[in-house]
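Every protein chain but one is kept in place in this view of the complex.
Per-chain residue numbering starts at 1, and chain names A, B and C are given in the order in which the chains are listed.
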Amino acid sequence: MMDKLFAGVRIRCLEKADYDKTGQKWSVFLAPNTLLKAVARLNDDGWFLEDVCAVDSVEGFLVLYHFDHWQKSGRLSLKVLVPHDDPRVPSISGMYQGALWHERETHDFHGIVFEGHPNLIPLLLPAEADFHPLVKDAKSRLPLKDLMVLGEVVSCEESIQALFPEEAEEAAAEQGGEEAEAEAES
Amino acid sequence: MTRYPNMEQVTGDFYTQNFEKGAREGSLILNMGPQHPSTHGVLRIILELDGEYILRCDPVLGYLHRMHEKMGESKTYRGFIPNMGRVDYGCPLPWNWAFVGAVEKLAGIEVPERAEYIRVITTEMNRITSHLLWWGAYILDLGAFTPIMYAFDEREWLLDLLQTPTGSRLTYSSFRVGGVGHDIDDKFIEGLKAFIPYFRSRLPMYKDLVTDNIILRKRVEDIGPMPLDMCRRYGATGPVIRGSGLAYDIRRAEPYGIYDRFDFEIPTQDTCCCMGRYKVRLAEFEQSLRILEQAVDQIPDGPIIMDKAPKPSWKPPKGEVYFAVEGARGKTSVYLVSDGTKSPYRVKLRAPGFSNLSLFAEAAQGTLLADAVAILGSLDLIIPEIDR
Amino acid sequence: MKIPIELIRIVVALVAVMAWVGLNALLLVYCERKYAGHIQRRPGPFEVGPHGIIQPLIDGLKLMAKQLLMPDGADAILFWLAPILSMIPVLLLFLCIPYSPLLTGWEVNLGLLLILAFAGLNVLALLLAGWGSNNKWGLLGAARAVSQSVAYEIPLLLAVLAIAFQTGTLNLTEIVNGQGSWPWQWNIIVQPLAFLIYFTSILGETNRAPFDLPEAESELTAGFHTEYSSMGFGLFFMAEYANMVVVCSVATVLFLGGWKGPFFDGWWWFLAKTYVLLFVMIWLRWTYPRVRFDQLLNINWKWLLPLAVANLLGTAFLMKVFA
Partner (left out) sequence: MNAIRKNVIQPIIDLWSLIVGLKVTGKYFCQRHVTVHYPRKIIPAELTDTFAGHIELIPSAKDPTIPKCISCMMCATNCPSNCIKVLKQKAPKVSPEQEKEWAEAEARGEKVKRPKAPKNPAKFSYDYSLCSLCGTCIENCPVSSLRFSHDIYIVATDRKELTMDLLARLARQAEAQAGKPADRAPGVLEQAAEAGQEASAKEA
């Protein structure tokens, strides 16, 4: 289904997420330059934007776009990884005006620049604020593999696959270890 | 200018100056809020007026911004639940549910049957109180002072009842990961059973006093059209979209908890105007009452929280999760990224009012100032939820 | 030098009227708040005095004790002139109302004309207040006030004119004398449409809900008196209530038989009728939402005005045929 929807759009990684576990049905890694193309497909197919947010990780800011559909229930998240030193993503507010505020908010919190946004001024923070509250310091940043798991991978580029090395086993091992730890603590 | 030596200072702040850049010659720039009777708290809207017609407007947010998302990163999972009661004071229980549900989904926790029923009962009661508050406040926006008092009449009784399972009257934070915090008793069930027919008997009065009133109808009918395509572009949900004729309700579209067990309808109105949204909310009273009736009859005995409920130092597995519930204002959801430690790595709160309000600038264009107030009210704003 | 007796009489009456206006305002504020309270199923003012009876007096004292503020850049003369200008015409209006055959401050042959003329002055005060306070809300409120008052003056005049046609006089005392003691002898029976038009128009004239657009607080915060504090606001407040009393008194004179009533004629009947009308005005305010501005003008130009003209023409025609 997703293959057809995104036919012709260069996708870095397409995975079928575990809905019961993550609340998302599809998760799509994109490069910033193909984002607009993908969003245009979603727009044509009648998806609506739930929110835009970002997660700060070692590899960079992971900008997330959550989409949902009125008739075909199922959440789709577009993920765009941008580097810390030059966080630029094209703005999707031309197609989804709802993104106007979500992008301004993300700009406030993470300092991500949405290129082509008509009015990228502070939304929730005061106008003179010169900090981005949700940007973590280098010490507390974690790599993506510690934050999320890849579901059933449909297609994936090397570069994304490399971010999640043997994640299945590792996750299982870690989880078991943590549970033991938690029990020991309590 | 020389007559008023201090006049130069009055140039407006950053937002006004930014807004003024695109202003037409001879139009009036007006700051509505942040202290204005009908912006429901501290919303500020900069308007460009031609006479009383709105040429352009721009809401300015952030006056009640508390950065809940940052707080979430430093608190434990248990410690963040009280914050959920404060995000939206009008209808906090869906927020409770959204956060707790996200954590439960992440950790794969099963909630006891009775707790599920208590969650449904309290949430639906909360939906009614929230809609009652909205109803009164909306009519107040339109200039009638009395209905809010009648609405508070019912609301107070519901709040008295809600006190049993939540312990408080406004900022409920009674849900726990794996269940709920307080049990309900027979007295509560009796009170609720008495309340349902009473509230039904009051609804015709609402219709007589307000809904049928010609002045009100003229104020809200065909005002603020929000066609479905516009709702989609802005991501509007809840009564806003149901007032535009689409039966989209998370309780049906993406069932959570035990909502698939109840028989209820999703009221819709296809007029797309303020009256549509108004009627949808009034119809939701009846649907909530129906769910309450069924839930009260079916509620089983049993524990209200899972065995070995998570302690404050509990650590969920790592991973990301997105969980959405149907709040009084629409899709209320929490996106959570856990790194496997005691506190979340990232919490994103998706407020329905945020998306609904972003629609306002487009909907209000070209209307009268009084209509803008009517449109603003029909979106059912709770500013702390929008600013988070 | 001989002081004309008429002048003394007017001065005495003026002083009496001022006291009467103040008393009325206090009483009406109290009534309004109590009525509102009871309609909303709460007691209303209850703490100051038995059943809160001296609450309005205390509120008045509080208003007087507050600081008079003027916004930066306001036009000082106009700003302070406005509240005074809103009060003075009302005082003059009270002078010529016949409460009873004896209790008439100043009997003028053209009393009705005088009242209508002075009533129109109020809008000037609102305009000055809104313009002079250098506030955008005030300006919008003033603009609304002017167009509203100008619009509603016309059906009001036409409705009153029908009575003048019918009675053939502009003297208020004579208009009352033309009516009988019993309700079916009052003008309202002959002219019900004129009464309805008059009553609707005075709601617009006195800026009462549902036509309180110049100060519509959910749209314009407080409209023309946004910037007024202390007694500046107090005077507007008093003038509003005094205006209400005047228009209801005139309604009593024109349509409800003035001081005449079953069994005992006298000022008590006058007061009772006036207060019943005032009660209805308050009742309306606490029941209805506010109309929108264009609707307000539509009601006037599309409904009230044609009806008033038709009523006037009908009256003239019938007078010609039967008299």
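Simple rule for what comes next: a contact is a pair of C-beta atoms (placed from the backbone, for glycine too) under 8 Å apart; a residue touches a chain by one contact, two chains touch by 3 or more.
All values derive from a computational prediction rather than experimental measurement.
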{"item": "In the full complex, displayed partners of the excluded chain", "value": "B, C"}
{"item": "Given B:27, B:164, B:294 or B:341, the one touching the chain that is not displayed", "value": "B:164"}
{"item": "Of C:20, C:35 or C:267, the one touching the omitted chain in the full complex", "value": "C:35"}
{"item": "Hidden partner chain, touching residue among B:79, B:225, B:245 or B:303", "value": "B:79"}
{"item": "Subunit C residues touching the omitted chain (full complex)", "value": "35, 37-43, 46, 283-284, 286-288"}
{"item": "Absent chain, residues of subunit B that touch it", "value": "75-76, 78-82, 85-86, 146, 150, 153, 156-157, 160-161, 163-164, 166-169, 171, 173, 176, 181, 187, 190-191, 193-198, 200-201, 205, 208-210, 212-215, 311-313"}
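The working rule: only the chains that are shown with their structure count from here on.
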{"item": "Most centrally placed chain - per-chain CA mean versus overall CA mean", "value": "B"}
{"item": "Chain centre separation in whole Å, for subunit C relative to subunit A (CA means)", "value": "65"}
{"item": "Centroid distance [mean C-alpha coordinates] between subunit B and subunit A, Å", "value": "26"}
{"item": "Residue list for subunit C, restricted to those that touch at least two other chains", "value": "none"}
{"item": "Of all residues in subunit B, those that touch subunit C in their complex", "value": "4, 6-7, 10, 28, 30, 36-38, 51-52, 139-146, 149-150, 153, 209-210, 213, 215-216, 218-219, 368-371, 373"}
{"item": "Complex contact set, residues of subunit C against subunit B", "value": "36, 39-42, 72-73, 136-137, 140, 143, 209-210, 212, 216-221, 285-295"}
{"item": "Subunit B residues touching subunit A - in the complex, by the definition given at the top", "value": "13-15, 18, 61-62, 65, 67, 69-70, 73, 102, 105-106, 108, 231-236, 246, 248, 253-254, 311, 313-315, 317-324, 331, 333, 335, 337-340, 345-346, 348, 350, 354-355, 358-359, 362, 387-388"}
